[in-house]
Every structure is written in structure tokens, then in C-alpha cells.
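Handing you a structure now.
Selected chains from the complex are presented in situ; the others are not included.
Chain nomenclature is as follows: A, B and C, assigned in order of appearance, with residue numbering initiated at 1 for each chain independently.
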């Protein structure tokens, strides 16, 4: 059985990672997972939030948002509504936690890196694309900080790589990297964040229709681990290219 | 190796579920997992949110909050700050999703049940205690609605039971139902929501320090499934008692 | 003529004052006036708000709130609405003023005590129950601060005791400590805060239906003074017991 867009169940959508998409940010990436496009910037500032001052340790945080017409029908801006919605909060926190998992705060020193992930176009998997792209922007920002001697020589603030992918069960079949249409029809939906060496940073599985069994969970985790490995390879290739800016 | 409070790794804290704790609410429970105490009420109203009107289907939603001095140091009220924090949003959404997993919207008819979970005292595991207690309050509210003929005769709005527990790895050992001190020291932390028949509704695992391996994930899931089964038995016992009100 | 619940006009509802209801707070009380239950905590922090720094004087403030289902129909949370309502503001200010009336700021030193009064169940008189319970929590918190030497030896931050009660005229009869049903029917409604030695801290009378005459005001004040004396005795008894914590 082939999928809506002709993929096999264990196949990612076409993924592109364009670095240097902003002239201002210390790291910036336009990442796309099929028709999902997320613009990720990494902004470095010296200093840390007040509660961390004097600790000698840095901080990494993230903010996620969707442009109002990123989706099929226009959504109201959260700035106009005057408050951040629950979904935005949840995803921003997930991205921040995921990237902090590969940061050595001591090595970063008292510097802060903010990752902004703005969805320009959504077609499912925006949070996983955001994490995958944000890692690359973060890597470029860390390199920039090292070049500026903000980080002490010989220290490596990044302890590994991180990528993320969604998996789900649609009509009883476990699928990798769901597009929007598949996501809507999924009985179970899971977002998995892995390090480049195949360990888990975050596993979030939700029964959308029916509670799921242990075997289904296992099948989804298998699929996700493979997908994250593919994404890690794509991140590696993207970061190997020379960034002219 | 025994735990801070003398428990074995796979042992729950003392759990109590007191029904009928409010004279106003259609269902109400004071649940405690050790020193964690959550007051759960279930409020039934006829009618559904606008986007669901005319569907013939009901709705269940949840709101979680902590009293300002539920924790060791006083936190500012979100009402005074004028906005809901990310953590509150995230947990409220988790509770809502968990309970909707055992609801048959058609059977509920166009009625809404709101679950309010207010933490009176926190010592780790507030969200899992909240889900476990809210289920019992929900069950009482459904019974109330059936008694009032809000639900059509012969229909059963509840399709199963649901409970939740936290698990985590502390000093390399997988532990069930972490108290606050253990939670702070955990390398990996997971919240698992199961149905009474042992299937998963929600699995949320986070690497707090180090990314975790598949075997660790498996050990935690095993522990959680056992813990949820114990909680399901306690819910059953609590609901079997006659509620005098 | 006897009242809805069989009391005489000058009789309080059954009042209970349970101390030590929280393991975290420096003072904590679950107070009930009949079916009205308010959870009061007193939190001590060293230091004072910015506008008071360097004065050598302490500060006491209060926040009042109702859980959403404390009443017969569920009310929206103020945190979700994003703002504090007028009634909440008014009552929080009243509680703070009432307790500050028995505080010697100099003796307290540059420490702050915040009183949180959260209504778990409402049946009329929530603000007077809150003041009466908050006083006991405050007394415990002051004792705690003395034990920690936060207060200079020999100084007594509490200059007296304070309690509060509602009074009102229903069907032409002045009644003490109105329950919700009586409150709704009252022509005139008054909240009176007294010190243990029978003087007034706050008198707030409102004509709900008809303006009231001086004699009615006098009758209500007489009733309130008696009620507050009874409450002061109950506070005294509660504070005499040994608090095991």
C-alpha cells in the first residue's frame, strides 16, 4: 500500500536544509520536510537570565510560532489575541528541552542562545522540522561564538546532534513523517527526538482515537529511530558545506 | 537499595481517593499520592462549545493549576501575572486528552464536563495524581448525568478507565511514582497514562540529563504499566463504595 | 422564627479551624464556617517589597481567590480570563488591611508575610471566614519566624487578634453569619472585622434592597461584636493546641 504522496511507510518526505538564510542571525536555516517550511534562527547574546547569573553556565531556549496563514485557513495572531496558546507553549518548551539535551552549559559559558522557529508553511510535522532545523542553526551559532572567543578555547558546547521526526499509525499501518492529511487520520501519533547516536531525548506518544498496545509503540519507535538517523545524516551533510555569508 | 521514603523501586506511595469532597460539583475527589494532594472536580453543563454545536456529541476538557503555596516556596498566581504559564498549559492539555480517551462523545450527548484539578500540596507527580483522581470525579459526574437523564438510556459515555503514573531513572535505577526529591535527581523522567486494560493513552519521556537508551525506555514502560494497574484497582475500589452526599 | 438551618439569629454556624494543613507553608489553616471552607496559608519571606526597603519595617499582604467550582455553578478561572475581577480585588485588599491592623511592622523587621486564602467551597461568608482563618495562619507564621530568629528577641509582631463575621437583615430580622441562601435574600449586608478586645478594624455595610436606618445599623453592629468575640475564643482555643508538624 502506498501513501497519499507515493512514499513507502518508512520513507521521509524530501528534506532540505538551507543555511545562512538570514544576514542578521548568528545561525539561520530554512528547513523543509515536504511542504512544511520552518525558518529557524539562532541568536547569541552575551549574558544569561537573572536566575543563572554568576553560575558560569550558559542557557539555550526556544520560541515556536506559526505565521497566520501558514495553514489552510488563516488563524488569528497570538500577538493580537494578547496571549500565547497552549499548543505554542507546549511546542516551544519541547524544542528548548530537545536542544538543551546536547548542550554543555559550562562549555557555553555565560552566553544565551535563543532559537526562533517560525512556521512559514505547515503540512504536518512542524515541531519535528523545527527541532531538526534548529539544531543546524544552533551549530552555526556555536561556531560563530567560538570564532568570537565567547567560548573558551578547547571547550565544545555541543555534545552531540539532535533531530526529530513524527510517526503514527494510519489504518493500522505505522508510517514515518506524517503529512497533514495523514496526521488527521492517525489513530496514534508520536513525536520522537533522538541524538545522532540513536538514543532518545524525548518520546511523546498520544492515542488520538484508540489506546495503543505495547507492540504498536515498539513498531513506532523502530520507525522513528530510523528516520532520525536519516535526518542526522542530512544535518551532517548540510553542516559540511561551506557557509558563505 | 531502598528509597528516600523506604519504598522499593516498584512501589507506589500511599494513595488515597476521597470522593464527594465538594457539595456543589457533580463529581469531586481529593486524591493523594503520598504528600501530593490534588482536589479534582467534575462540572457538568448542558450544551457544548460553539464549534461543536449540532454535532450531537459532547465534550470533556480540563484545567490544572497549583495554589501559590502548594510548593516549598510560594509562586506568583497566574491570575495576578495575567497569563497562564507554559507548564500549566501543557499539563491541562495532557489531562484533557487523557480523559477524552475513555469518552464516547456520542453517548455523552451534547453535554460538557470540565475537570478542574487544583494542587493543594505538591510533592512530585501532580499531573499523574490529577489524571488518576479526575477519572474518578468524571465517573461520578457521568453517573450523575445518567441519573438526570442527560444521557440517553442504555448509552455508556465511559468506554474504560484511565490512570497515570510517573517513572524515572535515579542513579541508574528505574523507579515508580517519583516524589519531588527523586524527580529532581532523575536522569530520565516519564509520565505514562494507561487504560484499565493495560494499553497506552499517552507516553511522555524526557531525558533530563543524558539521552536514554531503548532498554531504559523499556524498563520504565514495564514499571509504569504495573503502577497503572495498581492505580486502576484503587480507582475501582473507591468507586465501588457508596457515595453519600 | 428559626433560620433555614435551624440556628437562632445570633448563632454562628459550626466553625472549625484546622492548623498545619500544609507541609510547606509556615502557617496554614483549613477554616470552615458551616459549608464554607477556606484554605489559608501564610508564607514568610525575608525582605520586603522595593518601596519599603531600608525602612526596617516588615509587610503583610493577602490574596483571595475562589476555585472555579467552589460555587454552585462553575466560574471561569481568572488566570484563564487573564485578569483579576473587581470582587477578588476588593476582598484581597480587605483581608490584607484587616491583618495589617494587628501587625507591628517594626517588630516584624524587614520580612514579608503573604496570606493566601483560597476558597475550596463557598456557602456565604467566604471573606469573613478567610480573615478569621488567616489570622491563625499568620500567628503560626509569626511563631515560626520567631523560632528562626528572623524577628528580634523580645519583640512581638502581633499586637492583637482579629476575626470577622457577616451580619444582615433578612425579612426584617438581624441575623449573624449568613449562609448563601440568607445572603441572597438579605436587605442589608454587613461585614465587620473586630479585634479581640472588641474594637473595630473595618465596617462595611451595604444596602442591598432598601437603604437602612441608624437603628438597623446599630442592631447589626451589636450582633457582629458578639459574633467576633465568639470567633476570637475559637481562635484562641485552636492556637492553644500543640501543632505537630
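Assorted remarks:
Going forward, contacts are C-beta pairs under 8 Å (C-beta built on N, C-alpha and C of every residue); 3 or more make two chains touch, one makes a residue touch a chain.
Please read all numbers here as calculations on a predicted model, not as lab measurements.
The full homomeric assembly consists of 6 copies of the same chain, 3 of which are present in the displayed coordinates.
The criterion applied here is as follows: only the chains that are shown with their structure count from here on.
Taken chain by chain, the contacts run in an open path, each chain touching the next and the two ends left apart.
Between chain A and chain C the CA-based rotation angle works out to 120°, given as a multiple of 5. Of all residue numbers seen at the chain B-chain C contact, over half occur in both copies; the interface is built from largely matching residues.
The distance from the centre of chain A to the centre of chain C, each centre being the mean of the chain's C-alpha atoms, comes to 51 Å.
Inter-chain centre distance (chain B to chain C, centres taken as mean C-alpha positions): 33 Å.
Taken residue by residue, chain C touches two or more other chains at 82, whereas all remaining positions touch fewer. Only residues 83-87, 89-90, 92-93, 97, 101, 160, 190, 194-195, 197, 199-207, 210-214, 217, 221, 225 of chain A touch chain B when the two sit together in their complex.
Against chain B, the residues of chain C that register as touching in their complex are 22-25, 28, 35, 39, 41, 43, 45, 63, 65, 67-74, 77-84, 88, 114, 116, 118, 120-123.
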